[in-house]
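Note that one protein chain of the assembly has been removed; the remaining protein chains are unaltered in position.
As written, the chains take the letters A, B and C, and residue 1 is the first residue of each chain.
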Amino acid sequence: MPEKFQTPMIIVNFKTYFEATGRRAVELAKKAEKVSNETNVYIGVAPQFADIATISKAVKIPVFAQHIDPIRPGSFTGYVLAESIKESGAVGTLINHSERQLKLSDIDEAIKITREIGLLSLVCANNPSISNAVATLKPDILAIEPPELIGTGIPVSKAKPEVVTDTIKLVRKVNPKVTILCGAGISHGEDVAVALKLGTQGVLVASGIVKAKDPYTILREFAQATKQR
Amino acid sequence: MPEKFQTPMIIVNFKTYFEATGRRAVELAKKAEKVSNETNVYIGVAPQFADIATISKAVKIPVFAQHIDPIRPGSFTGYVLAESIKESGAVGTLINHSERQLKLSDIDEAIKITREIGLLSLVCANNPSISNAVATLKPDILAIEPPELIGTGIPVSKAKPEVVTDTIKLVRKVNPKVTILCGAGISHGEDVAVALKLGTQGVLVASGIVKAKDPYTILREFAQATKQR
Amino acid sequence: MPEKFQTPMIIVNFKTYFEATGRRAVELAKKAEKVSNETNVYIGVAPQFADIATISKAVKIPVFAQHIDPIRPGSFTGYVLAESIKESGAVGTLINHSERQLKLSDIDEAIKITREIGLLSLVCANNPSISNAVATLKPDILAIEPPELIGTGIPVSKAKPEVVTDTIKLVRKVNPKVTILCGAGISHGEDVAVALKLGTQGVLVASGIVKAKDPYTILREFAQATKQR
Partner (left out) sequence: MPEKFQTPMIIVNFKTYFEATGRRAVELAKKAEKVSNETNVYIGVAPQFADIATISKAVKIPVFAQHIDPIRPGSFTGYVLAESIKESGAVGTLINHSERQLKLSDIDEAIKITREIGLLSLVCANNPSISNAVATLKPDILAIEPPELIGTGIPVSKAKPEVVTDTIKLVRKVNPKVTILCGAGISHGEDVAVALKLGTQGVLVASGIVKAKDPYTILREFAQATKQR
């Protein structure tokens, strides 16, 4: 049975930030859980592979891996097996993040693997035409993230609204069901509200939360912004 | 202070084998610990990233990662940060396994990172000339593994003893201190004994243990074979 | 103005076969030209990068590169610039051959570059779902090639006709204009005839011609088979 999820959703990518490694990752995940409990908004966290097991035990919000390799069990030293992150407690995984892009056939295979073993697939895409291609592969969730805005604090929803709306238009023609997020530069609640108004069902965020002075407060602002519609 | 270790050593690479994923990985690590306790031989295990934290808590034998990326904390979604595997309890990491080979400059950088943060580096090499090059980069441990024998059950120590002895000769000219292991096809205690007689200080093994009907018994045979000299 | 082409078409991929390197590549291209002249069928050749200039001068049939990198002029030592292969006489390029697969965003970018500078794009795909994704990126030509049949002599058109027909069905929904080829295992004229009957507009072939005892005769058989409809 496929993993369930709700929209609107906020997914926090921990990347390999110092502030989101080991003990600090667990603390950050607990703050995300607190906000989720207080606001009743679906908030997922995507920590590093080695932190998945500990975080999955520490919190009840959904945990995503940041990547899986398109492999089945076997001789693949140093690669990331979907079964491994699932047994550690992850409910899904990012695929093809702009910092960890995959060959097209590997995206296709990775999505098929998530479907087989019951993980959510959240596939990232750089631009509308890539989003369109990804949408045909039927992931559960698609996140449009213009790489030139990642980490800048300039929100895609305000700086490039047409990228978001073009993506939605193209994607809906080939895939009416996929959940669509946007990301890159999301730093304030208002950026989240605008993203939803443009037609997305949530955001993928990283430095905006992880590098914030007070991640709890910002994340709470994000969660409340999802209710402004 | 650098992590300490003893020789002779046996390092068990769990790869992404089904038999060494999740719960099954923890059980296998416990068997390795049992053998280590009973024989007083240094036995390390190298599970998948997502299993490092759980295994490090479950056993007291040394845990290695199978790979790290040559990165510092930052924006590297889906990559493996050395700090992350260290905080999860790993004492070292494999680098450049023949199934996960790195660019030369990335091997150099990964070794430097392990040195900085206090992890053991176990660098793999395919042949004597590559071992020679690796040895100049001053890893803690070097493992020579002819890829054509990996997973075959044909032990490098018996099938290609000259690969092992040539490697030792070349390596010792440029690096008198590095610990030298051999691997590929090691399946019986005798293969381990021969490896040590050829001048190595231990073995790197994977399917020979992980895929064995009775891993405990075979590993015990390996451990006892290290005492035959 | 975009480069023109005709269908049905036969594209011969020279790979890095010894029989299709240097002088031998020029001779093979001349045989392809002879067949094209005699049968009036569109036959293109895809030699190695270093042979493009010489072959483009030696023959009048269309020459394709086997790959381009998704780059603009600049500091990319050792990469393949589209302008470079165009100035050497190529009219188009293969992209994402199963032996040289690209990240999804690089396929997108490479196709955009070919469009900008006036090269034909011939994008390969492993299976129907990947073909569907590729088709949304609007290449000029799409070749479906199940990698498990490449080089086997077992023709995709006969062994996996449903792969070909499923691909055509999916692709036509999102892209009514793209020219569709199939490849892998094509060895006899009959394989070509079947490919066309299934609805493709030609074939991509490599060892079936390059490794043939008498490439001229087999290629002539292929060309004549395109007229059987």
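Heads up, the rule we're going with is that a residue touches a chain if its C-beta (ideal position, glycine included) is under 8 Å from a C-beta of that chain, and two chains touch if they have at least 3 such contacts.
Everything numeric here is computed off the predicted structure, so don't read it as measured data.
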### Task
List the shown chains that the missing chain touches in the full complex.
B, C
### Task
Identify the residue among B:45, B:59 or B:134 that touches the chain left out of the display.
B:134
## Note on the structure
Cross-chain touch to the chain not pictured, restricted to C:7, C:39, C:84 or C:165, is C:84
#### Entry: Sole residue of C:51, C:106, C:191 or C:221 that reaches the chain not shown, by the stated touch rule
C:51
### Task
By the contact definition given up top, give the residues of chain B that touch the hidden chain.
96, 98, 101-105, 107-108, 125-127, 129-130, 132-134, 136-137, 174
#### Entry: Footprint left on chain C by the chain that the document does not show
13, 15-18, 21-23, 48-54, 65-67, 71, 73-81, 83-85, 87-88, 90, 94, 97-100, 150-151, 206-207
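What we mean here is this: only the chains that are shown with their structure count from here on.
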### Task
Hop across touching chains from chain B and tell me the fewest hops that reach chain C.
2
### Task
Could you tell me which two chains share the largest number of C-beta contact pairs?
A-B
### Distance between chain centroids, defined by C-alpha means - chain B, chain C (Å)
44
### Query
With chain centres defined as C-alpha means, what is the inter-centre distance between chain A and chain C in Å?
37
### Query
Roughly how far is chain A from chain B, going centre to centre by Cα mean, in whole Å?
34
